[in-house]
Structures are given as C-alpha cells and as structure tokens.
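Now for chain A:
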Amino acid sequence: MGEKVLMKGNEAIAEAAIRANCQCFFGYPITPQTEVAAYMSRKMPKIGRVFLQAESEIAAINMVYGAAGSGVRSMTSSSSPGISLKAEGISYIVGAELPCLIVNIVRGGPGLGGIQPAQSDYFQATKGGTHGDHNMPVYVPASIQEMVDLVQEAFDVADLYRTPCMIMGDGMLGQMMEPVEFKEVTKRKLPEKDWAANGLQGRKKHNVINSLYLKAEDLENHNLKLQEKYKLIKANETRYELFNCEEQCDLIMVAYGTTARICKNTIKLAEKEGLKLGLIRPITVWPYPVEAFEKTINKTKHGYLSVEMSCGQMVEDVKLSVNGRAPVNFFGRVGGVVPNPQEILMNVKELVGGVK
Partner candidate 1 sequence: MAVVFDRPKALLDIPTHYCPGCTHGVIHRLVAEVIDELEVLDKTIGVAPVGCSVLAYDYFACDMFEAAHGRAPAVATGIKRSNPDKVVFTYQGDGDLAAIGTAEIVHAATRGELITSIFVNNCIYGMTGGQMAPTTLPGQITETTPYGRDVKIAGYPIQVSEMISTLIGAVYVERVSVDTVPHVIKAKAAIKRAFQYQLEGKGFSMVEVLSICPTNWGLSPDESFIWLRENMIPFYTLGVKKDSTQEVK
Partner candidate 2 sequence: MPKVSFREDRCKGCGNCITVCPVKIISFSEGLSVKGYHPATITKEKMSKCIGCASCARMCPDVVIKVEK
C-alpha cells in the first residue's frame, strides 16, 4: 500500500487479477500479451491457484466457461487473432450469463497482421464480435495504473451482472513499463452464485449452465432479459473522462487508450499555438459514454475529431452520439503505426482553418 512498483503492463494485469482473487487463468501464448500468461504461470501454482496453458485460444475460453459456470472467478487473455478464435466461446458465455474477464492486448490486423499496437478491434469488442444479440462491458485503460484499477472493477461488474467483461489494451500498454500502486480497492457487495453448476451438494434441483432455448418464445424472453441487463449496465457502469472541456473549445478530440495520452500532448502543443482543444476519453467503449457528448455539444466550435489507431471504428459511435448536431471527423494511423502529437495537431489545424 502506497508503494509504487515499476511494472510491465501485461504483468501488472496479471498481478492485479491475482489480487482481485482470480482463481483460474487459462491462456495461450500470442504476442504482445504472452507475459500475462507467463506471469500467471509463475505465480498461480505458488498460491495454490490454477494456471493452465491450453492447447488453443478456443480451448482456453471453454475452460473459462467451465470454471466460471461452476462459480469460480476466472480469466483468459489474448490478442486480436486469438480473440477471434474465442468468438464462439464468448457468445456461449454471454448466453449462459457467466461472469469472467477477457483481456485483449490489441495488435495490428486483419489476419495475422502485425505485433505492434493497434485499436482495430473496436468493432469486434463492442459490436460484431460474435453471433447473436449480445453486449459486454469493455474497459479501455490509458495507463498501466488505470489498467490495474479496472481489473478489480471488471471482475466485480462481471459477478454483479453475470456478464463477461473485457479489458482492451493495446500492444503499447501491454509492453511498456510504468510505476504502479496496488491500492486497496472498495469491493462491491456481490450476490451469491446460487446458479452455479458446482455439484448438487444437497440441493434438490440441478443447476444447468446452458444457452440453448429451442422454443422461440423462450429464446425471445431470454434475450429480453439480457437486454434489460444491458440497460442497467448502461445506466450504472459507463465511464469516461472529460479533459480540458470546461470552457469553449475550438475542437474536441475523442480518443481512448494510448491514443488518448498522445492527444493530451497534442492539447499542450495546440495551446502554444493559441488553439484550445478538448478531449473526451472513454474509459468504457461499451457502454459508450454518450453523456460526454451531451455535456460538450455546445462547447466545440468545429465539432469532434475521433483519433484512433485504426481505419475508423469508434468514429461511428461518435457520429451516433453527435447525431448530426456537429461535424465529426476522423484521423488515424494503422498497421501498428502509432500517431505522434504533431501529426494529430496538423490534422486539427486543417479542420479548424489554421491558427487564430
């Protein structure tokens, strides 16, 4: 407590998960997140918990399904192509309403892509990840400290609502090192897992972990129940940061994760040139912080600029949130290229028509 440790992002996630009482880690090596598994492989056996390197990312997510369905706090981590492999398993976890943590340290895509940082899994995480009507809370930390703080949050939200949660970092956050403090966090009051299939143990009725509903009306009711859950999560668990938006801005940038940090530097550079820029930093991208746009819609002269390490994915949610009331533009670098503050500023200047 109060002590700061210099840690690599991937290892910090693992340590935070251990402190959040994660009992099982099932994973598979893939760059740039392998250190999460390696750290877990060293620590978990020493404290009597479960570490297993599965034969594939598919097997790993199904092991999480098993452990989570029996009421045990568990997690997996992977990177982009591995998350694609987990798609089926994630849908089953959503359908069976199981709590768990999935970590995605995003790398360039599509296909085998690259191993450098990217933010091109936004659609996969928040919209098209897998089949069926589904959502899951997706946390997008911008620092290793924030990543560590969000691990406990994600596990608790998962248990509270019976949902998988994702922490989506990028290769930069996973590989870099920053000082981290493992604070004592206020844990939420969580319900008993009386639905878990962990053996009758005197119970009269068996518990079944399942997502199959052959009768259409039953499946509709199940989906409506899930949608009610998502309404609750939207109302209670949306997180974001407003940076430098208190007064009128020339333009407000929208960015998350590593890109948000770069945008904060862009804001400093812009000030020197007499430009006032603001930043909306989503901390959850699902639920998307629509409220942030309501609060700032009248504070930006030239609308919003979505800055991403992708070809333009979050920009669609920005457009939806703005709903035609202001201009929305996009700036991005892809393939593992990380934008620098200068080029972002150049793009901003083109949009606002130069320095005042």
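The rule is simple: a contact is a pair of C-beta atoms (placed from the backbone, for glycine too) under 8 Å apart; a residue touches a chain by one contact, two chains touch by 3 or more; residues count from 1.
The set was built so that all candidates are chains of the complex that A comes from, given by their letters.
Source: prediction; values computed, not measured.
Touch with chain A in this complex holds for only one of 1 or 2, which is 1. Interface residues of chain A facing candidate 1 in the complex, by the touch rule stated above, are 23-24, 26, 50, 52, 54-56, 58-60, 62-70, 72, 74, 88-89, 92, 96, 197-202, 206-212.
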